[in-house]
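Complex shown without one protein chain; remaining protein chains in place.
Letters A, B and C mark the chains in the order given here, with residues in each chain numbered from 1 onward.
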Amino acid sequence: MSAIDLSVSIGPLTLRNPILLASGTVGYGNEISEFVDLNKIGGIVTKSLSLKPRKGNSPQRVVETPSGMLNAIGLANVGVEEFLKTKIPFLKKFDTKIICNIAASSVEEYVECTRLLTGEETISAFEINVSCPNVKEGGLEFGNDKRAVARITEQVKNVSTKPVFIKLSPNVSRISEFALAAKEAGADAVSAINTLVGTAFDIMTRKPKIKNITGGLSGPAIKPVALAKVLEIRRNVDIPIIGVGGIFSWQDAVEFMIAGASAFQLGTVNFVYPNISETMVNDLILYCEKMKIASLKNLTGSFIL
Amino acid sequence: MSAIDLSVSIGPLTLRNPILLASGTVGYGNEISEFVDLNKIGGIVTKSLSLKPRKGNSPQRVVETPSGMLNAIGLANVGVEEFLKTKIPFLKKFDTKIICNIAASSVEEYVECTRLLTGEETISAFEINVSCPNVKEGGLEFGNDKRAVARITEQVKNVSTKPVFIKLSPNVSRISEFALAAKEAGADAVSAINTLVGTAFDIMTRKPKIKNITGGLSGPAIKPVALAKVLEIRRNVDIPIIGVGGIFSWQDAVEFMIAGASAFQLGTVNFVYPNISETMVNDLILYCEKMKIASLKNLTGSFIL
Amino acid sequence: MFLENATVNSVTQIGTNVFLLNLQSDKIAKHAKPGQFVNIKVSNSNFPLLRRPFSICNVEGDSFTIMFISVGGGTSALQNKQRGESVDVMGPLGNGFSLAGNFDKAVIVAGGIGAAPFPFLIRELDKTGKEIICFSGGRSKNDCITYEMKNVLAATDDGSFGFEGNVVQLLGSEINKLKNDRIKIFGCGPTPMLKSLQQFCISNSFEAEISTESSMACGFGICQGCPIESTTNKEKYLLVCKDGPVFNVNDVELP
Partner (left out) sequence: MFLENATVNSVTQIGTNVFLLNLQSDKIAKHAKPGQFVNIKVSNSNFPLLRRPFSICNVEGDSFTIMFISVGGGTSALQNKQRGESVDVMGPLGNGFSLAGNFDKAVIVAGGIGAAPFPFLIRELDKTGKEIICFSGGRSKNDCITYEMKNVLAATDDGSFGFEGNVVQLLGSEINKLKNDRIKIFGCGPTPMLKSLQQFCISNSFEAEISTESSMACGFGICQGCPIESTTNKEKYLLVCKDGPVFNVNDVELP
């Protein structure tokens, strides 16, 4: 047992350690739990849930790119009802924070999902995925519209007393303005970043390699961008940040904390090294010992410019 | 001698082939000409020129990232006057298109640079780098402000009869809106994309690896993002596009043309494979032969969705 | 489902561009079933980034073999592995072929590298005493793999080896001889070939299982990257990596 304190808090939510599993990269925890003892990590963020089940996009959904990958899953998920019925019972078994990620096509749907889920004690917090098309208002992403982000945050907070994190889109000029909008609307934290819009073509068929034409870019390739977004938020807005984007090693994770993240999420890396979230715990302890850091939370925003 | 026609046009400017060397990645051509016969490629874009010489940022200016690199050169350049005096005489010697890239901190400076350069016959066109801080108006990038982009385009066109290309910043929500602003203000083409904002930290010193704190991300890592931006412009605005971002092989270049680029620029790759712009010529011919494409320009925007 | 650092026993070239990689790995070898696959992290670097999936070609004691063609960065890295090197392997993954069913004769239908899973299946079928006949097809002689098959009939598009035409056409021309046996068809190969095989099996109402392919990010059900249309439930895709890669020929709609 080490003397190092790895616990961190994201606003009102306290975690055993800052290691979270990112939405959409571990489903509802069932499969990854064969490689990771979920009781050893900070928590797990569910696949984005919508009010009704979603079938998702037709294949091809994924393709590898230099140090990254594109995905266009299309928010395939079991829906809120099925989640409560068949997924929660499994998640209940673990002593780890369950963060419910919600995706919707209208403000009302975000609110309705939250309302249906907030009663479930197993759920510790909500993460709102605003990188979704606003169907009612022309299909542009909520994530690119400050007022929409504020409205969603405010109304979701109205129906739940649990911590609400807004997961920001990186496909904007000044992400800190969106973080500020979320903060002023009552968000407890922001998650940065979701995937970057990207595409790839097959030069023989001249067709996109992803059926949906464009997809979300993730993996090590986007790490410098994600770090810059976290740093921009940290330097401009006083709100807890959950860092995510291209973390493939404990060193990457430490970079995010230095840049200002209170906790971080592992996404694409779960596909490649499914047990890294657990093995990383000890690496973080060794780093703290080496750097004489008694409490890991002191690392957050400790950059020296 | 092959029957394939590699020539392309970017609005009024016709090139021997679509291969251009990107601004800031080949200086003023002197060093790269030891590896490349500039008479064999489409043209060269100069390092961004400002009215007065610029010393640039203090080191460290570059660092490698996964499949990419960050740079914060700080637009170090010799200035318009020195360029005309000592760089043009060298460039004159080649039968290739010289595109002059201009960077400035005020609309007036953009105009003044263009005015001083447009008389030089060796210069075939201008590329306006709008990814620069607007010093007069609070230091935010021109590139994130549609009206500023339009104003610069309009006023630069007023003082030059030569083709003007606007080099767009990717750090925006909808790049096509900026392409439209440029088009409506009279731009002959847009170049997409400049670098993405990124950063990296040294986890031992907790300092940024780049002295300027943030830098521009380039290289293969950004290719999917650049392709998506080119495609977005192509599908929404009727203006010629010069594709740039992460091209490291002839296959990458072909992807950009399929996505909608009339020509493309090689940047970071010049640091690694300095002769690739010349060797690529033959690869493009072989591809056209294989695909039974008589004229390479027919590849532009030939994607099948 | 295990993560193992398997040691390379051997890399053997068995065709123009076809290789066998034998890996020392007790857990995976012990639990593998015919038709299952492994997902391999080919390098320690970001290139390639994602694991690469390969059918389990055969199992020998506490080692197993994969058969692959070198088509890109990952497979060419595999082809250059040295004996004694350690490779990060996940497996066994997915659902394999079912040896059950009331049939006396197993009909193996392989297109190109689709031959990969069959040595293992054939060995297990042998144990159950079933008769086995194999059909293997390819563009030309070099692409037609018959490794560890028995009673093989070959087909090549260019006729350079065996029947001239694709392997399903060959199967069709031979099917009368099989009409009076109770047969079960096991197919693996490129999607177009599987489609015509599926069509053939359904129209003749033959019992059949096919091993499908899809691009994959994770290989074990967490990314939703490998959907395949179900014939029974249109509300929801099946996952090639988890519900497959082997499906009953009636259960999936091929893309």
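What we mean here is this: a contact is a pair of C-beta atoms (placed from the backbone, for glycine too) under 8 Å apart; a residue touches a chain by one contact, two chains touch by 3 or more.
None of the values given here were measured: they were computed from a predicted structure.
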item: Touch criterion as defined above, residue of B:Ile10, B:Leu38, B:Leu51 or B:Met69 at the omitted chain; value: B:Met69
item: Chain C residues touching the omitted chain (full complex); value: 45-47, 73
item: On chain B, residues whose C-beta touches the chain left out of the figure; value: 24-27, 30-32, 34-35, 47, 53, 55-56, 58-64, 66-69, 71, 73, 76, 219-220, 248, 268, 270-275
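Methods note: only the chains that are shown with their structure count from here on.
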item: Remotest chain, chain B as reference, centres from CA atoms; value: C
item: Gap in Å, rounded to a whole number, between the CA centres of chain C and chain B; value: 47
item: Chain centre separation in whole Å, for chain B relative to chain A (CA means); value: 34
item: Contacts with 2+ other chains: residues of chain A; value: 66-68, 219-220
item: Sites on chain C at which at least two other chains make contact; value: 46-47
